[in-house]
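A single protein chain has been removed from this complex, and every other one stays in its place.
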Amino acid sequence: MFLKKQNIMTEKRQQILVFFIFATAVLMVPLFLKGSYLLNVLVFVGINTMLAVALNLLLGYAGQISLGHAAFFGIGAYISGIITTRFPIDPFLIIILAAFCAGVLAFVIGFPILKLKGHYLAMATLGFGVILYIIFNETVDFTGGPSGLSSIPSLHIGSLVFDNDWNNYYLVWVFTLAVMLLSINLFQSRIGRALRAIHDSEVAARVMGVNARVLKVQIFTVSAVISAVAGSLYAHIMTFIAPASFGFNFSVELLTMVVIGGLGSIYGSFLGAAILTMLPEFLRVFQDFDIIVYGLMLMLITMFMPGGLVGGMQKMAEITVAKIRKMKGKNAQA
Amino acid sequence: MDYSRQLFQYILSGLSNGAIYALIGFGFAMIYNATGIINFAQGEFVMLGGMLTVFFLTVLKLSIIPAIVLAVVISTIVGICFERLAIRPLKNAKPLSLIIITIGASIFIRGAAMLIWGKDTHAVPAFSGNDPIYIAGATILPQHLWIFAVTILIIIAGRIFFNYSITGKAMRACAYNAQAAGLVGINVKNMVLLSFAISSAIGSMAGIIIAPLTMTSYDVGVMLGLKGFCAVIIGGMSSGLSTVMGGLLLGLLEALGAGYISASYKDAIAFIILLLILFIRPEGLFAKKEAERF
Partner (left out) sequence: MLRLDGITKVFGGLTALEDISFSINEGLITGIIGPNGAGKTTLFNIVTGLYAQTTGEVYLGEKNISFLNTERLARLGVVRTFQNVELFGQMTVLENVMVGLHTQSSSGIFSCAFKLPGHLKEEKIIREKSMEWLKFTGMVDIADMKAGNLPFGKGRLLEISRALAARPRMILMDEPAAGLNSRETDELAMLIRKIRKEGITITLVEHDMDLVMDICDSIVVLNLGKKLAEGTPRQIQENPAVISAYLGEG
């Protein structure tokens, strides 16, 4: 009993340590990459990580799929883009507004949409995503339509303007690290357990008094809010947005990031986002192969490595540890 | 007079699109009834039908009939491979995994098509020319007639197959209760395979007959697949005829909406209908309410 308690303590401490190391590494990276193109890519790794973590809260924690998450990303981007190109308001305020709007929308459609299960939920979220994509394309007066919206101002705090890779990197990663930390905290908590319970057996969760309906809508809303913030940041960093970035294909790409990294694993989402963001940047050939590779990865990982890369690595580590123990045991016997 | 002619034109194009949606919807319903899976890759078979036909016509210079036959055969083989390689090995997979796998398959097939045939849009010649036929002041293309004829033929063939052939009856038994069907000696696995084969064949056929009207490219499968799903949701999964009604209704609403409200929101109409129905009556408009299950 006493031993158990200690176990739990060390586990918690381990978790904090891992995050601390990760965060330090992330914050140190720019020191080595000053002026490099890689730094620019890593900015987008940050944004995609934030998005993948947001989707993972819904998909990996609560087990509810969304094939329309790019739409919330788009809502954030367009609300920020449209308002800040027209009115001289502090863009940070608009980020809050965008997050709020995405949250309200998610909350409102969340109730009817999350009543649906499995395949129907997938189709409904997909439909939602497509509708918004069409709206981004067709409300030309606001969004600029298919040719996009340009001259979005950069964010700034006083005289610190976020218009170079170095500044953008820190801007994005502060948000991303915060989102990651909060999500990790959530996992081992009352709400996190309830969400994972819904994932494994919604009826049993309800029998235990978990209000699945409300909780699913809550996490959907949170997920949408995070995605919208990522969208706002994206708009201000790119200073140009077009609907193509917020369509079905990107929703599938987000799904692929989460699945590759591992459902429920926050570091997995980072890994998935990093892989999917960097591959096309550095493997030119990959640009033509991208969707075929995504498709293959989705299928193979789901079939043969249900825990994703992180889950797979953990399993390998466990097996190795067990093997070493066994060998040690044998040696001791001999 | 002009007004009613225009209306007739909308109805005509609505019905012909609707027929296509119905055929695609058929494929969804067939696999759903056999396995409980919504096959997200369904639209890709529609794309394969069109693209393969283009390939056989223009690259291999075959004439139209062998090109179509080969396109259907190859699409069917792809469907069979998909079932054998990605669906059958998974026993007792969770819906979430199945969704992800069929999505994976769908973008894999799309990606392969893009690699092989490029990103260009291709035209397919109409089966019997483009000379419009005048009926009551409105024009109708021969290809429209082909679409209606093929759709009706497939529906009749389906009816006969499911109601009179042993295999068809066995498939219905599996859809109704796979476990019981297994107990009376029906090979459920083969029935699942067959459902994938038939639905990919029908899907590709739909893609072939619509291609001369709309052109085709590697990515037409997404939208067409979704519309087909929409048709089957409007009609309900349970019977073929209600899927047809769902498809036709969707085609009509879309055409009228595009004509009288806004052409640019044509695609949005289908999805708004889809969401409304999923929210209000997920079992479909024309289906009897099914028993509740958790």
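Lettered A and B in written order, each chain numbered from 1.
Here is the rule we go by: a contact is a pair of C-beta atoms (placed from the backbone, for glycine too) under 8 Å apart; a residue touches a chain by one contact, two chains touch by 3 or more.
Predicted model, so just to flag it, every value in this text is computed and none were measured.
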item	value
Sole residue of A:Lys34, A:Arg86, A:Arg190 or A:Arg284 that reaches the chain not shown, by the stated touch rule	A:Arg190
Candidate in contact with the missing chain, chosen from A:Val140, A:Ile157 or A:Met208	A:Met208
Chain not shown, touching residues in subunit A	1, 4, 7-8, 182-183, 185-186, 189-194, 196-197, 199-201, 203-212, 218-219, 222, 264
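Please note the rule applied: only the chains that are shown with their structure count from here on.
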item	value
Approximate Å spacing (C-alpha centroids) for the pair subunit A, subunit B	33
Subunit A-facing residues of subunit B, complex	37-38, 40, 86, 89-90, 95-101, 103-112, 114-115, 222, 226, 229-230, 233, 264-265, 267-268, 271-272, 274-275, 278-279, 282, 294
Subunit B-facing residues of subunit A, complex	59, 63, 65, 67, 112-113, 115-120, 122-124, 126-128, 130-131, 134-135, 137-138, 202-203, 248, 252, 255, 259, 288-299, 302-303, 306
